[in-house]
Structure formats: C-alpha cells, structure tokens
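Every protein chain of the complex appears in place save one, which is left out.
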Amino acid sequence: MVEFVSLGEGVEAVLSDGCSVAMEGFTHLIPHAAGHEAIRQGKKRLTLIRMTPDLVYDQMIGMGCAEKLVFSWGGNPGVGSLHRFRDAVENGWPHPLALEEHSHAAMANAYEAGAANLPFAVFRGYKGVDLPAVNPAIRSVTCPYTGEVLATVPALRPDAAIIHAQKADREGNVLLEGIVGVQKEAVLAAKRSLVTVEEIVEDFGPRNANAVILPAWTVTAIAHVPGGAYPSYAQGYSKRANDFYIAWDKIARERETFLAWMKEHVLEQGPEAFARHAGAKRAAA
Amino acid sequence: MVEFVSLGEGVEAVLSDGCSVAMEGFTHLIPHAAGHEAIRQGKKRLTLIRMTPDLVYDQMIGMGCAEKLVFSWGGNPGVGSLHRFRDAVENGWPHPLALEEHSHAAMANAYEAGAANLPFAVFRGYKGVDLPAVNPAIRSVTCPYTGEVLATVPALRPDAAIIHAQKADREGNVLLEGIVGVQKEAVLAAKRSLVTVEEIVEDFGPRNANAVILPAWTVTAIAHVPGGAYPSYAQGYSKRANDFYIAWDKIARERETFLAWMKEHVLEQGPEAFARHAGAKRAAA
Amino acid sequence: MTATPTEMMTIAAARLLSDDDVCFVGIGAPSAACNLARLTHAPKITLIYESGTLSTRPSVLPLSIGDGELCDTALTTVSVPEMFRYWLQGGRITIGFLGGAQIDRFANLNTTVVGPYDAPKVRLPGGGGAPEIASSCGQIFITMAMGSRAFVDALPFVTSFGHGKGKGDRAALGLKTKGPTKVITDLCVMEPDPETAELTVVSLHQGVARAQVEAGCGWPLRFAARLSETPAATETELAVLRDLHARTKRAHGAAA
Partner (left out) sequence: MTATPTEMMTIAAARLLSDDDVCFVGIGAPSAACNLARLTHAPKITLIYESGTLSTRPSVLPLSIGDGELCDTALTTVSVPEMFRYWLQGGRITIGFLGGAQIDRFANLNTTVVGPYDAPKVRLPGGGGAPEIASSCGQIFITMAMGSRAFVDALPFVTSFGHGKGKGDRAALGLKTKGPTKVITDLCVMEPDPETAELTVVSLHQGVARAQVEAGCGWPLRFAARLSETPAATETELAVLRDLHARTKRAHGAAA
C-alpha cells in the first residue's frame, strides 16, 4: 500500500545504484525535484529511461548518475541540444553513456506493453530506416492472418518509475490532468514508483467520471513537492518556464558553468528548494 | 466530414444489407433506437459484432436481420438467457446464425487493434480452454524476446459502427462519459459511423482536459435521439431500466410474444419513439 | 435469524475477503459477497467490475456489470480495452470471482454450451471475461449452488480453465497464478486437494449432511479428513446482507 513520504525518503525508497528508472513526463509534469534529489543522494550507474530526456536527464547524466540511456528524442525542445548528453556520448564525459535508442512510437508502445504485462509490443514502424541496424532490441513478428511483418520492441519494465502529478488524496490515489504523456503506463509498468504532487487533498471532489487516476494500490510512495516540476509545469498550477529552457542552453554548454550551476542550485540546496517555484507559479496560473 | 442527420437517414447511410456492424455500448449507452430503426428498415444478412449482444441484438436476430454474430457474452445481464439468440442458435429460427465467438479480452483487444490500424492483437489468453478449437480466428505468435507463445485475434474493422453518446457539439465532436466501454475504439476501427446523442450543444464548455471525445472528422453521421439508449441508459440523463431487462425475459421467451411486442413497439413506431424515454429519464436522473 | 443456503454461500464467500484484496467482481453472488465484505469486515477492499469501474463502492447491488451506480461511486472509470490490458492482464487483481453453468472436479468451468458446440442442446451465454479472469487473477473463488447437473463428471466444453486434469496442469501451461482455491457453494466450501488438485469438501455449512452434498454432485465427491463446520451466519452478516438486498430491490424497481 502507498506511503506518504518526504522527497528524500521517496527517492531513497525507489532508487538504488544500478537500477533502471523511468522519470517520465511529456514536456508537462516532469519530476525535476526528484531528479535533483537523486543527484544529491549521489545515485550511480542508473539506467535512465525516458522518451524525451530533457533537462532533468541532462543534469543527471552530467553529474555522473547514469550508465545507460533508453530514449527516443534527446534534445532541449524548441531550443537545441542537450549539451551534457552530447558531451557524454561524444566525449565520454564524465564517463561513457551506453545508448538504447528507439522512436517515440516504439517507446510509447513499450510502456503500454509493460503496463499490460506483455513481454513485447507490436507496431507498424521503423520502415526503411537505420535504427534497427544499431539497436538489436528492435525485431519483428509476422501477422498470423495477413502475413504482414510488423516491428516489435521489448516491453519496458523499469525497476522504478518517478512522476510528478497534480494531486493525491488522503488515501493515496493520484490524479493527473492535461498532457498525461506515458506517466500512467510508466507507473503501471514499473516494479515500484514515487509520485511527487503539487497538492494533497482530502478527496478529489467532483470530477469527470473518466479522470486519469492511479489508484493508491498501484503506487509505492507519494511525496508532497509543490513546484516539483519546474522548469516543466503542472497544468492548473504553473506555466512552463520557457525562459529557463532557453537559459539552460548556455548554462550546460560548458562543463564549468554546468558544474557551478549544479553546485549552487542542486548540491547546496535541500528537498524544499522547489517550493518557491510553486508559490510564484500558482499566482501566475 | 460529419453530417447531422435524422435517425432514419443515419441508419440508411451507414448500414447496407450484408455489411458488418458493431453497435457497441458496455451496458451503458447501447444504441437501442438505432437498432429498432435498422429493424424497421428491414436490414438483412448483417454480421453483428458486439462484446455483449444484449437485448438490441436479441431483437435484431429475432427479426431476421443477422446472418452472423461476432461476440463474447450473449446473455441478459443479471437476468438470464437471450431467448431469441438461443432460438436462432439452437433451432435456426428465424434462420441459422453463424457464430464467431471470443472472450471479452480478445474482443476488447481486437477493437483496440482495429482503432490502431493493426491487422491483429496480441494478448495473454485462452490458456487451456476449448474456444480456440472451435474458432479458427484464434491463433498465436511467439514473443521474439522471451519465446512466450501469446494468443492473437484479428483486428476488428467493421464496415459500420453505431454508438449512442451524451453530447455532440455544433462542429460534430462527440463527448462520452462514464462507462465508455469500447465505443471510441469501435468508431475508430470502423469504415463509417453513426452516433446518436442525447443532446446537441453549442459547445461542450468547461470540461476535463482528458475528456473522452471523438473529433468531428472521425465520425460519419450524428443523429439527435434523446432517450435513444433505453432500456440501457445515458449517465447524467437517465438510469438503466433494470425492470425492462427483467420483463424482456418473458417477452422474448416465446416467438409469438416476441413478435407481438416487436410489432407494437418497433414496427408500428417511428424514429421518434424513444423521445418519451428521454423525458421520463431526464427527470429521474 | 437463520441464513438461507444462498445467503450462506454469499456470507461464506464474503468472509474470505480482506481489506488488502483487489477483487474482479461478477454479477450475482460474487457482487453480493464482495459488497457484504466491504460493508462489514473489509471496508477498504478494492472492487473492480469489468465494465471499467475501478475501486467502486455501490450502495445497492448492480443488476448488470455496468449499472450507473458502479460508475457514480467509482474512483474512476476506464475503457474496456484498458480494463482487460492494464488491470486484468496487468496482474493487478488478487481475487477473481467466477461461476458457471457447470463445474468439474478440477474446477474447470463451462458457460458456453450443453451438447456439441455446433449443434448445442443449450446455448449458454459464453465466456465473457472468464477465460482470462481464470488465468490472470492471483487466485479464483468460485461461487455456485450445488446440483448434479451443475457439478458434473465431465464438461462438454471448457470455457475457463481451473486445474485441468489435475495438479501441475496450470504450471504446464505456463500459468503462474493459483487458479481456483475455493469453491463456495450453498451447502459447503471446497478446496483443491494439495496433492491432486481435486475438489475436496473442507467445510459443511451448519445443518448440512454429507449425503446432501453428495447428492448435489455428479462425481464421487471427496471430503477432507478433518472436515469442519462453516460457522453460522452472524446477526450482523445477515442483517447487512438482507438490508443490501432490500435496498437493491427497491432501487431496481424504482429504476423504471
């Protein structure tokens, strides 16, 4: 059954050195605070899984937390490169990073298959392209009715999933709204999960009968971390800090500026550091 | 692009003799008015597809509209048998009915695969049971990673889908809420579709960001048929007429009582017959 | 107050459930048993109906698996493909309830046909969710009233798989779930024998004689060496169950 924990306890509970983790969020609801806490806790040799690695993984890779990245698009959306990711792949800094690269369709299907407890997913994809030649996990099956050959990808079954959501209720049910991405699938596919939330409410009150909710018994731990998605956002609470995404390009370009920023804004901070983003953002929402 | 039509025009537009049709609704939102209209229009040799045939297909089968049934559970929920379905299968009355029988899991996956434009679906099912021996459409694939043998079912791609929903807006977008079953999948899997709705509104107004909506460009025709699900129901508008489900057992048990009921309540009625269920139900909701 | 045999079946089933269970609930006795448990000793039990309603808390029993009451009182409602993919196949259900027209000594069930499939004497509703409920839930509880036409020596059709032809058959099919662990009837409770997987009476409901149970079964029925008596229904159990049925009857009558 789900437990309510502090951010530090939650990250400690679900992440261990060498484990695989999906910290998901499709532009929206990215669990940045949890990523910073993982860096502070000095987690090592992680297999990081994420469709769109984004700044949170750029930071974790740059700080040496990762030995492998499973991904489908590794850029700073609308801005350019993830420089720490590139530095790891191109120059092996701070150490080499193994890649398992897919397309979005493949990863979305792989999470879906993981949530559905299937060993693999079938989709129509990868036609005529070079990725299958460099990723042996991409295979195929033949349709037993039409003879069509379709692409397959192994189901994603991470050791841990970490997501950020709008609300939890006192029973530990979790509500997501807006761009929900693959977060529900990531939690259902994972062995254990941590959800950081903007708010803990007595109950969700009136809502759409088909609201996107993870029942308490599907979640391992919940931590109350308002603002925990910054510079990503939580619909209804904050807006995406597009200016920070733009600013990150310069911060991350050089190792020195990156390390200085991480020291000041992550290593010397505590789990409460994101609260100021909640305050500022809530007013603006 | 979607057209707003009368019930008669809508059924005429999407159904033709000999076509396959999925009239879906999982207990909730069953398109009964459309079924009655299909009977009045004398549609013949239909392949009826539906997870839970329910009264609407009992009536269509008893009136000789169907030559084949694709289904997974053919009963009167909580009451007992569908007597017209049984009479067709056991005695060939009014004529023989071919069966393609699946489990719920298989059909749900088959609709999902149809909506996803895949030729087949994979699931873990049919272990140790006799259905694969009598249904050659049930086959298998081997997982290219684990070697596990999994069941397959061909995707459902009906010629037509007919569903009932709560609301359409003026642009022709369709909103469903509550027990949404496989209706969205059925519409997306079908070549053409008719949606009967309780209400047509100017716009949907404030709603959950993840509301279940079929965009106008995925629907062929919309007919305003308030009460059109009776004795099924439309959440927010009516309650399930459980008493009618119980009463149907007696009506349908004998051919004579069935035919007399159909004459009085279907053949001698018009497309507007369901309006009285809307009025009565709306007040009760 | 004394419980009727049907009430006793429901009550005996309810007692097997706990707050930690996630139940895939069928209509009829399972629905009554699960909600009785929820209204008595297991208020936090999680109930799921295959129509898509997650963690539902109906105040009256649904007639169908998709009554509005289930959706109104659910935590949330998902699509049917999602229900079968993420929730049932996902392995998130601890207990699945099944029943059927016929059962054999290894708790295989038939709800498809009596007679040959292509020319059935009686066409039954079919499997619905049962084949995959039987294989995907952690364990299966079966509730069925006894009778020699229901508890049969050989099934004409296996709709859902119990223990096949005996112990080891589930494992041989690659099934990792326990399958049927309890058969709760109106007269007794049976369990698969730990050595053979054959159904064995472990407990007789109060006032029920061995011969009565034997008469209701189409195969020579085994009894456990240490046969116990099902504790009688308590005042509370009966009162809550009858109240639930009364509320249900009023609600269904009024739904017209």
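In this document, chain identifiers A, B and C correspond to the written order of the chains, with residue numbering beginning at 1 in each.
Convention: a contact is a pair of C-beta atoms (placed from the backbone, for glycine too) under 8 Å apart; a residue touches a chain by one contact, two chains touch by 3 or more.
These numbers were taken from a predicted model, which means no experiment stands behind them.
**Student:** Please work out which displayed chains the absent chain touches and list them by label.
**Tutor:** By the stated touch criterion, the chain not on view contacts A, B.
**Student:** So which of A:Gly18, A:Gly42 or A:Pro77 would be touching the chain we can't see?
**Tutor:** The one listed residue touching the chain not shown is A:Pro77.
**Student:** Which candidate, A:Tyr126, A:Phe204, A:Trp217 or A:Phe258, sits in contact with the chain we can't see?
**Tutor:** Missing-chain contact among the listed residues: A:Tyr126.
**Student:** Which one, A:Ala13, A:Val89 or A:Ala211, makes contact with the chain that was left out?
**Tutor:** Among A:Ala13, A:Val89 or A:Ala211, only A:Val89 touches the chain that is not shown.
**Student:** Can you tell me which of A:Glu101, A:Glu171, A:Glu199 or A:Asp249 touches the chain that was removed from the display?
**Tutor:** Reading the full complex, the residue touching the unseen chain is A:Glu101.
**Student:** Tell me which residue among B:Val79, B:Ala211 or B:Ala247 touches the hidden chain in the full complex.
**Tutor:** Checking each option in B:Val79, B:Ala211 or B:Ala247, the one touching the absent chain turns out to be B:Ala211.
**Student:** Quick one: say which of A:Ser20, A:Thr52, A:Gln166 or A:Thr218 touches the chain that got left out.
**Tutor:** Of the candidates A:Ser20, A:Thr52, A:Gln166 or A:Thr218, A:Thr52 is in touch with the missing chain.
**Student:** Residues on chain B that touch the omitted chain in the whole complex?
**Tutor:** Chain B touches the missing chain through residues 1, 112, 115-118, 173, 185, 188, 207, 209-213, 215, 217-218.
**Student:** So which bits of chain A touch the chain we can't see?
**Tutor:** Touch with the absent chain occurs at residues 26-28, 51-52, 71-75, 77-79, 81-82, 85-86, 89-90, 101, 103-105, 108-109, 111-112, 123-131, 134, 148, 178-182, 184-185, 212, 233, 235, 239-246.
Definition applied: only the chains that are shown with their structure count from here on.
**Student:** So the centre of each chain is just the mean of its C-alpha atoms; given that, what is the distance between chain A and chain B in Å?
**Tutor:** 39
**Student:** Once you find the CA centre of chain B and the CA centre of chain C, what distance in Å lies between them?
**Tutor:** 28
**Student:** Give me the residue numbers in chain A that touch at least two other chains, ranges are fine.
**Tutor:** 116-118, 207, 209-212
**Student:** What parts of chain C, by residue number, touch at least two of the other chains?
**Tutor:** Counting only residues that touch two or more other chains, chain C contributes 71-72, 77, 85, 89.
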